[in-house]
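Removed from the display is one protein chain of the complex; every other protein chain stays in position.
Showing chain A:
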Amino acid sequence: MALSKVLLGPLALRRLLPCAIGHRQERALASSEIRFAKLAQEKKPDWNRAVSEAEKIVGYPTSFLSLRWLLSDEIANVALHLRKLVGSNHPLLKTAKGLLYNGKNNMQAWGLIVLLISKAAGHTADIPDMEQDKAAGVLHSQRALAEVTEMIRTSHLVHKGLVNLQPPNNIDPTGDMMFGNKIALLSGDYLLSNSCIELANLRNQDLVELMSSAVRDLSEAEFVGPRDKQNNPLPAKPKTNQVEYTQFTENNLEPLVVSEALGNAQAEWTLRHVLNAGSLLGKSCQGTLKLAGHSEDLQEKGYLFGKHLALAWQACLDREPFQHGSSGPFSLVCAPLMFTLQHKPELYEHIEKGMDTVDDVDYELLRKEVIDGPGLELTKNLQKEHSQAALKVLNELPASDARTALANIIAAVQES
């Protein structure tokens, strides 16, 4: 298993993304993953240890970059076309690199969480031996679901990375962008269609509905609040009177109400990131417990676990650009900035400068305001809240190595 990871990892990367690796590294193939691991390790030791320990527990990384994928015609096709995009400025390349190199954001982690919660919760006794992966302690169907989670998430990120070429935005004299869009759109669709088939093969219609609703939520996320021309999100104008807003209907198959959350920092942030991330991870955790035959009650807890973990994760990511010595642009809907805006609504005029393109915003000015304001502290609290909510669910499960691994991952998120 471990060997397959070492062998397949870099190979997969190379085949899928010939350009992401770069010419220099292409020759030093075998060492590229090791180098990558080292690089990331220097930055975030705890995170990587927690993840790699956890990977051992469920057998091997769930990454869908497996042999099956390497041999698929479509992927070969995409790789071929991606190569043509090298040298253009299409963000698809950045998305692809981000997926593979962005330590904490990497897609494997999501499938991993799904597998860990599967193992931690176990399954009911009536599931036939044939359907179990005894060595890893999960069901084959759960492994398939973990793969689906990764595919859906990757597909969303890839679709998000399109360039808006709506006329009269004529920013594409060479046709590179149009071509890149074509590849990005098709690659994303390919992942989605594969998720459809994988899910259908599990022959569990409740699960299909649940996961489809997660895809719906992801697409809904891209419509929340004001957007610049490239559809980058901007926070809504802060409301003066804060209303208490609870946005969760009991049935998570229903869509979320959006308008009332806008302008309330915490509600808006939560709404955005539940749609964007929490829904998928939550529903995947819920779905995997469904596959294991657990009660509705436990399934619902699974949903909460995934949702809170994703939000804690997001809060942690949101704080990064404000650490000592950081510079450059950051997401305008990150929690620290949204809290700061709530606290000091007059700052919104700086946000409005970015209505055309978020590049017009004075990031250094905003960063200074955030650092001087209460935003970071509030974000830390928010993160803690969500981490603890996730831990609370976790503690209801019996002690096991998988549970410990999940706790370690949460702790790693918390500490950084």
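Everything that follows uses one rule, which is that contacts are C-beta pairs under 8 Å (C-beta built on N, C-alpha and C of every residue); 3 or more make two chains touch, one makes a residue touch a chain; residues count from 1.
Basically, contacts and distances are computed from a predicted model.
Colleague: Of the candidate names "ubiquitinyl hydrolase 1", "RecA family profile 1 domain-containing protein", "Trafficking protein particle complex subunit" or "All trans-polyprenyl-diphosphate synthase PDSS1", which one corresponds to the UniProt protein name of the undepicted chain?
Modeller: "All trans-polyprenyl-diphosphate synthase PDSS1"
Colleague: Considering the complete complex, identify which of A:Val208, A:Met355, A:Ile371 or A:Ala407 is in touch with the unshown chain.
Modeller: Going through A:Val208, A:Met355, A:Ile371 or A:Ala407 one by one, A:Val208 is the residue touching the chain not shown.
Colleague: Of A:Leu199, A:Cys334 or A:Val361, which one is in contact with the hidden chain?
Modeller: A:Leu199
Colleague: Of A:Leu256, A:Met338 or A:Leu394, which one is in contact with the hidden chain?
Modeller: Touching the chain that is not displayed is residue A:Leu256.
Colleague: For chain A, which residues reach the chain that was dropped from this view?
Modeller: 73-74, 77, 81, 155-156, 159-160, 162-167, 178, 181-182, 185-186, 188-190, 192-194, 196-197, 199-201, 203, 205-206, 208-209, 212-213, 215-216, 218-220, 222-224, 227, 229-231, 253, 255-259
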